[in-house]
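All protein chains but one are shown at their positions in the complex.
Presenting chain A:
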Amino acid sequence: MTTPTYRTDFPQHCRTHPIDGMTLVFHRPSGATHFLDSPLPQMLALLAAKPMDAARLTTSLCATLGLPEDAEARAVVEARLTDLAGIGLVEVG
């Protein structure tokens, strides 16, 4: 079984706006509006720069946020990737 790679059309197919410490996103392809709190905008920014799997994204995200890379971080990233895939902001390939 191959490890899934995640990619996103964020931010080029989105309108984004900072609001109360969150990121307000209008996703043009779906017409949906989302409020994203950390670490979701950071995850999308990393995936926008380069599609990657959950393990690589965890490493990159922990480095970006200055957090220890551990099992909990990996579990959180995987859960949030599932969320983002569910609302159409990332694609699993």
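Definition applied: contacts are C-beta pairs under 8 Å (C-beta built on N, C-alpha and C of every residue); 3 or more make two chains touch, one makes a residue touch a chain; residues count from 1.
Criterion: contacts and distances are computed from a predicted model.
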Inset, instruction - Would you kindly match the missing chain to its UniProt protein name, picking from "Hpr(Ser) kinase/phosphatase", "AB hydrolase-1 domain-containing protein", "ArsA family ATPase" or "Multicomponent Na+:H+ antiporter subunit F"? - result: "Hpr(Ser) kinase/phosphatase"
Legend entry - Contact footprint on chain A, counting only the chain that is left out: 15, 17, 19-20, 22, 24, 26, 28, 31-33, 35
